[in-house]
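As structure tokens, the structure follows; a few thoughts come after it.
For this view, one protein chain was removed and the others were kept in their places.
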Amino acid sequence: MCSSSTHHRSEPVAVDIDDAAEASAAPSTELIEELVAANQILFDQGVVDAFGHISVRHDKRPDRFLLARNMAPSRVTAQDIVEFTLDGEAVNANGRKVYLERFIHSEIYRARPDVVSVVHSHSHSIVPLSVVKGMRLKAIFHMAGFVGQGAPVFEIREAGGDATDLLISNNMLGEALARHFDGHDIVLMRGHGSTVVGGSIKQAVYRAVYAELNARYQLQAMQLGEVTFLTEEESRTCVQNVEGQIQRPWDMWLEQARVRRG
Amino acid sequence: MCSSSTHHRSEPVAVDIDDAAEASAAPSTELIEELVAANQILFDQGVVDAFGHISVRHDKRPDRFLLARNMAPSRVTAQDIVEFTLDGEAVNANGRKVYLERFIHSEIYRARPDVVSVVHSHSHSIVPLSVVKGMRLKAIFHMAGFVGQGAPVFEIREAGGDATDLLISNNMLGEALARHFDGHDIVLMRGHGSTVVGGSIKQAVYRAVYAELNARYQLQAMQLGEVTFLTEEESRTCVQNVEGQIQRPWDMWLEQARVRRG
Amino acid sequence: MCSSSTHHRSEPVAVDIDDAAEASAAPSTELIEELVAANQILFDQGVVDAFGHISVRHDKRPDRFLLARNMAPSRVTAQDIVEFTLDGEAVNANGRKVYLERFIHSEIYRARPDVVSVVHSHSHSIVPLSVVKGMRLKAIFHMAGFVGQGAPVFEIREAGGDATDLLISNNMLGEALARHFDGHDIVLMRGHGSTVVGGSIKQAVYRAVYAELNARYQLQAMQLGEVTFLTEEESRTCVQNVEGQIQRPWDMWLEQARVRRG
Partner (left out) sequence: MCSSSTHHRSEPVAVDIDDAAEASAAPSTELIEELVAANQILFDQGVVDAFGHISVRHDKRPDRFLLARNMAPSRVTAQDIVEFTLDGEAVNANGRKVYLERFIHSEIYRARPDVVSVVHSHSHSIVPLSVVKGMRLKAIFHMAGFVGQGAPVFEIREAGGDATDLLISNNMLGEALARHFDGHDIVLMRGHGSTVVGGSIKQAVYRAVYAELNARYQLQAMQLGEVTFLTEEESRTCVQNVEGQIQRPWDMWLEQARVRRG
């Protein structure tokens, strides 16, 4: 157990991996465009501010993933997307700074073969919920069945001691966080935010938006009395049926994000 | 009682009804334009996001109603309006997907001849209010007299069991919801949202906007102490007099919606 | 005591007073322009929506005041300003509909010679505060010293019975409201909103904006524990000194309102 994670941190400016054979395995242009759009949508919908990030598993190499360089999501373009290994090493950073917390993504992709996209954010209702002792985010409405019967809360002190910066800034902490999912699709991080996973970029974005709404409604409802949450079966049926509709908000969010940036 | 409503669900892509005699009964252009405007206003005023819908009873055939195809309300145009029977069957979908929850509308029009327009939404203060045990939405200010002395809360478990997706996705559930109105003009749906009815598109839109505000104020006031709600007579007088002014917000909302979409 | 105020209501379409001698006493163009700007600012700052209004005492005839015709404040232009007597009768409506609640303004101008401008609104934090039993709006920060040691709450049931529409729709109710000020500069109206007065349009607008903020902060603070409000002397000193700065927000709000309407 370390008293501070700063000593274990990989360099923010990543060293590229020399791997000539990889030119043939470039990710599809559509995937990169969708990832760029997702960055803009997450900002436009208030899920991320200058911090937070979304990644997607490489469509030709499941042992790689794509994530923007270290920058505000709202400003990401296709040129800013960097490829990473499942150790969190940048393949083609070319000297660009990368996110300190890329290990959130790498270790989840390693631990969960079913996961195609990961969103990490500090959205406004998730943070307060994450610090109330004994409180768990639970599915409160049909749009957020994926939240289930109580999302795990990751307490970094258990893995990193009580003097960290709360960031998932190395493989060990990423691995501890990934383990914490334990079959769930969202984990809250105490005093920090949340990480949500999905089977596609659109599903991960959808879940990040509606996890925030679920938290907001839960904060309000719990102040007034006892709350009826979804049953386990309701949650499951909602995921199955409601998430079949995610193209609808995606199209609208994309249009909104584009109108706003002119 | 079914454990999941998914097996009873009509196909999302509706089969058209072959009915040549209907060409002469096309709804008026003005009605369709007003319905399109209502979609944009409801989005612009924050009542609906990518989900939620508004319908209007056909002005020439009271056994028919008009509702957009399956899409985000903010993007609806006149070309997207579909005609439905009171069984929730699309008359002219032409292969376009329709809303899973069209049965909210069809069964209310069948049960309530006085209703001309129906709004279903998941607005931000209605959802938390809908899940607090024992809580009822009550008229708290003069703009929302129509809320009355305690809006019914529809618990889908009573009609559909405890494993549904909470959606009103078949005639049986629609009929149960419609029955739940019991003379009221708004019903809350636990863990889901609300459905509001009116004698015109403008009235239904007005009520959807102010039901949300009433819920928001009620959530805030009830945290601080005992609340003075409107009396039954005050509610009634407010409906009678304040709702005579609904052209005023309509004109403003329409202008705002048009400015924002440029 | 009447069970409903609707029977006592003046006609919404006012009859003009034939008074040829008045041509010489037209209000100054600057005053009308300031009143139009105030309408736009109050909307832009979220104090009014499609409802609510601001008036100013006529600069040449203290027995007259100026108020827009019945319309949403955001849409008011100089052509929409109507002149009224202190009985709430329109002088030059020319058949245009006027506000049902013009008697708020007329009776305050009659009762309070020091008042030059009146704002009536239903702003978002004032309404919930107005319905909590025993609660009084009190000055919580230096920008809102004018709120003082507890704003009176007008309970319309005392003057109009328990079956009104809560509107101040005749002289009698206006007079009861005006009397309720009792030296204060703001009165809350239960289940309805508030009315604020000032010695100028700018002061009344300033107070309407900051009364809303005071209510918002008070709602939040009172949920967490005992609150330190301003002392009576602090309130007084704040009014004296802080309100000397009101040109600053006015200039900014005007610029914002103009940018937003393009």
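Read from first to last, the chains carry the letters A, B and C; within each, the first residue is number 1.
Please note the rule applied: contacts are C-beta pairs under 8 Å (C-beta built on N, C-alpha and C of every residue); 3 or more make two chains touch, one makes a residue touch a chain.
Small disclaimer: the values here were computed from a predicted structure and weren't measured.
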### Task
Consider the whole complex, including the chain that is not shown, and state which of A:26, A:72 or A:111 touches that chain.
A:72
## Note on the structure
Full-complex touch with the removed chain, picking from A:33, A:63 or A:165, is A:165
### Contact partner of the left-out chain, one of C:30, C:114 or C:226
C:226
### Task
Just the residue numbers, please: which parts of subunit A touch the chain that's not shown?
3-6, 49-51, 70-72, 74-75, 100, 122, 124-125, 127-129, 131-135, 162-167, 169, 190-193, 219, 222-223, 261-262
### Query
For subunit C, which residues lie in contact with the unshown chain of the complex?
140-143, 145, 213, 216-218, 220-221, 223-231, 233-234, 236-238, 240-242, 245, 248-249, 251-253, 255-256, 259
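Note that only the chains that are shown with their structure count from here on.
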#### Entry: Gap in Å, rounded to a whole number, between the CA centres of subunit B and subunit A
34
### Query
Roughly how far is subunit A from subunit C, going centre to centre by Cα mean, in whole Å?
48
### Task
Scan subunit C for residues touching two or more other chains and write them down.
223
